[in-house]
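I am attaching a structure below and will ask some questions about it afterwards.
What you see is the complex with one protein chain gone and the rest in place.
When the chains are written out, they are named A, B and C in that same order, and each has its own residue count from 1.
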Amino acid sequence: MIIILKPQAGEQQIRALAQQLEQRGVAIHYSQGTQESLMGLVGDTTHLDEDWLRANDIVADVRRVSEPYKLANRRFHPEDTHVQAAGKAIGEGAFAVIAGPCSVESEAQLLEVASAVKASGATCLRGGAFKPRTSPYSFQGLENQGLELLREARRVTGLPIVTEIMSETQLDDFADVDIIQVGARNMQNFRLLKELGRSKKPILLKRGLSATIEELLMSAEYILAGGNENVILCERGIRTFEKMIRNNLDISAVPVIKAKSHLPVIIDPSHAAGIAWMVAPLARTAIAAGADGLMIEVHNNPKAALCDGAQSLNPAQFDELMADVRRRVAFEGKTLL
Amino acid sequence: MIIILKPQAGEQQIRALAQQLEQRGVAIHYSQGTQESLMGLVGDTTHLDEDWLRANDIVADVRRVSEPYKLANRRFHPEDTHVQAAGKAIGEGAFAVIAGPCSVESEAQLLEVASAVKASGATCLRGGAFKPRTSPYSFQGLENQGLELLREARRVTGLPIVTEIMSETQLDDFADVDIIQVGARNMQNFRLLKELGRSKKPILLKRGLSATIEELLMSAEYILAGGNENVILCERGIRTFEKMIRNNLDISAVPVIKAKSHLPVIIDPSHAAGIAWMVAPLARTAIAAGADGLMIEVHNNPKAALCDGAQSLNPAQFDELMADVRRRVAFEGKTLL
Amino acid sequence: MIIILKPQAGEQQIRALAQQLEQRGVAIHYSQGTQESLMGLVGDTTHLDEDWLRANDIVADVRRVSEPYKLANRRFHPEDTHVQAAGKAIGEGAFAVIAGPCSVESEAQLLEVASAVKASGATCLRGGAFKPRTSPYSFQGLENQGLELLREARRVTGLPIVTEIMSETQLDDFADVDIIQVGARNMQNFRLLKELGRSKKPILLKRGLSATIEELLMSAEYILAGGNENVILCERGIRTFEKMIRNNLDISAVPVIKAKSHLPVIIDPSHAAGIAWMVAPLARTAIAAGADGLMIEVHNNPKAALCDGAQSLNPAQFDELMADVRRRVAFEGKTLL
Partner (left out) sequence: MIIILKPQAGEQQIRALAQQLEQRGVAIHYSQGTQESLMGLVGDTTHLDEDWLRANDIVADVRRVSEPYKLANRRFHPEDTHVQAAGKAIGEGAFAVIAGPCSVESEAQLLEVASAVKASGATCLRGGAFKPRTSPYSFQGLENQGLELLREARRVTGLPIVTEIMSETQLDDFADVDIIQVGARNMQNFRLLKELGRSKKPILLKRGLSATIEELLMSAEYILAGGNENVILCERGIRTFEKMIRNNLDISAVPVIKAKSHLPVIIDPSHAAGIAWMVAPLARTAIAAGADGLMIEVHNNPKAALCDGAQSLNPAQFDELMADVRRRVAFEGKTLL
């Protein structure tokens, strides 16, 4: 961490600040210049608050040099993490495809989709029981009944289930869910993150619509710091000025996260694109970028879907996509889970 | 709502879609063109899901003409709403100043700040007991003890208290809080919004860092739809490409929200700027833009603050700001609450 | 195009507006509703100015349904365009790699890089003679001497040359350049675009840092409308809130542009990433997304480069990248030009 001092900083004030910092366990290297003077802070600065430093009268600015996350940081954990979920190890070298409807709508709908994605080779079944909707007038999900249908679909198909949690009060209800999803809008619901840290469940943490990669890693750090190492990150498109597509898939996030962190990262092309015909091209870029998996919305009858119909593939389109995914995953030297 | 049909849409398919829509209570005006054909939907389209329409094979695009929010919409509620909070009516014509520390740190700190902001003319006391922090290693607030200190500060100064809720599980603990704040990161925590809709407490709803104004109004709609009409909106800076300031205060949000909605809107210049010297100029623009109030961070000793020290005013700076605010509020023909 | 009328619009005013529009050659379909009334405009609305309509007292809003570009529009030109440049046809099915230094620095530097990229299989040589630099104190290019060196490198290697034009006054000097590049900062330099429309030279048009895809296509439309059909589009990263990388490569732009337009589109991963190690992963996603080529910065000694050293590959890294590109282009069923 580097502190840039104001030109008028007095010697005594500088010494006082240095002393405060040394008491917090960091060593100080002081550089006096003609235009500005600097303090280089050496040691573990993870616990130092930039705002606290900025509030000091003699501090002009503060620049962090090392990352503020530790447990999620590849620097201190060079090997790739593989998250174990229902006997499948998600992470580098393997490739997972999580597929299913946006929301669970009925037994018939879910079983039809579940059987179809299983037949096409999906790794896990997704389906929303509790739906975060922008409008209070939109379908909010079947709730606990939806969870029950997901369990039934797992019994029938054998596919592990992935579903979104909305609040830390639901942890008991989600106890036998295989992978608990934290949605983009809850990426910084810190109460929820802390409780998930106390569980040992695999967590699929989606990046917020305008969250920086650093913020995503800090949210993962909340879960890791609680003692739960089973975190899978998911990039699902970011919000920009562009109007022609719903969200811009941030494909560079894959190599950046792989460089900065040891956690697996998957891509959700359905939410990024917002439209079915773009799912396949974006899925192809995800594989080429080195992602560890995909999350795809599939519906048996997209035009009757209660949510996200526009971006859902039908089973035949998904089957065609999976044939292409299989070829590409093999080309990259990976195994389809 | 307008539906743009694909060129290849067949007559029969168009008739089928029209029938489905009419069953949902909207009238259809059909315009056939050479390049594309349109359906104009007339009536209450609030409950129609755009995605459901987009998933239809013959639909090229959907454009919403009327707003998706109803209870928050000035069109159906032309008079300004005044939210009653501890005997003060926040809304058009009056001007509220909510001031206090980022986080409650100790009895001495809170009482000193509370007495100071009261003396300078603040309307309400703010202070965080539960803090949403990006890093799990940062100070997370005094929690219930912080709430207790806020109550004490209210007893001593008579100022109504404003503090942030983190989860719907805390509603009982917040029962005697005068205004419950929903933070930017929780603007789309729909479970929380629904529970707040069931209460009758005044709610201060902060705009998410990258939430559109429409999304902010839809989140207000969640609370209103639950039966709670006491919603105050708060603009606190949006995330853009600019690096020189922490967030860009979206000053146009004030006239836009005033035109679209009847709810009061206040400005938080402290979080927008992220640095103390910018609070006063931004506060001036808020008053000129027609905002109904300000939310300002004040700390008795900013350089020792456990959070947000850089953007906090000290009591003397706040007193100077209030003298200026008083002059400007009078110039606008409003009353300082 | 759809016009949404204000509720208070009088019959006479509506008739007057309709008449004005009919005189401009469009047919009107009028839909009267309870909350709002609409006018559907059918026919060629390319020449209708939205602002002119919005200024009308009775108009609440205007929504364009058909695209404002015509010559660049795939709807009216379904087959892919192949741009002929020095005997190579750039476009769907073929794959071009344009490589070379950010700026031409010396004869030795350019010839060394040119020979190296030729040996590795590049299609064209790039090199900046005139450099648009953010700072007036940065190296501004060798200017006309740089052009001369590019011609020499072409004589030696046989590679067609690509270089950036800064002003319409330079067209004579660029007469024998094989592909003229328009930089991101000049994407809306309309004087320049108009002059390029009058020439018949192949133009490589880079997307502005915050230009929408529609704006990019409108800038292409300027060149096409002048009579020059030889336009290659280039995505090079967009500006967002993310700080960890210089620009966010907008990979969805490839399928979107391919759907909306018949023009070839290439990717510049060097400028998107801003750092050398990210060039290869982004290049891989470009191929998977269906791009028609790549533009890569290569320098014989990146750490001594006068500009963009951080993002330049050295010849060995480029050679390794080309081996991978060759495999992937073949996998996609395309030919490396």
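Going forward, contacts are C-beta pairs under 8 Å (C-beta built on N, C-alpha and C of every residue); 3 or more make two chains touch, one makes a residue touch a chain.
Fair warning: this is a prediction, and the values are worked out from it, not measured in the lab.
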Missing-chain contact among A:R239, A:K258, A:H271 or A:R328 belongs to A:R239
From C:Q19, C:Q84 or C:S138, the answer for touching the chain not displayed is C:S138
The one residue from C:S37, C:T81 or C:N186 touching the chain left out of view is C:N186
Residues on chain B facing the left-out chain by the touch rule are 210, 212-214, 238, 240-245, 248-252, 254-256, 259-260, 272-273, 277-278, 281-282, 284-285, 287-290, 328, 331
Residues of chain A touching the missing chain are 2, 4, 27, 29, 31-36, 38, 40, 42-43, 61, 63, 65-66, 210, 239-241, 243
Residue positions on chain C contacting the omitted chain are 46-47, 49-52, 54-57, 68-69, 132-140, 166-169, 185-186, 188-192, 194, 209-210, 215, 218, 221-222, 225-226, 239, 275, 302-312
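The criterion applied here is as follows: only the chains that are shown with their structure count from here on.
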Per the C-alpha means, the centres of chain A and chain B lie apart by a whole-Å value of 26
Cα centroid separation, chain A vs chain C, in Å, comes to 32
Among all residues of chain C, those touching at least two other chains are 210, 240-241, 243
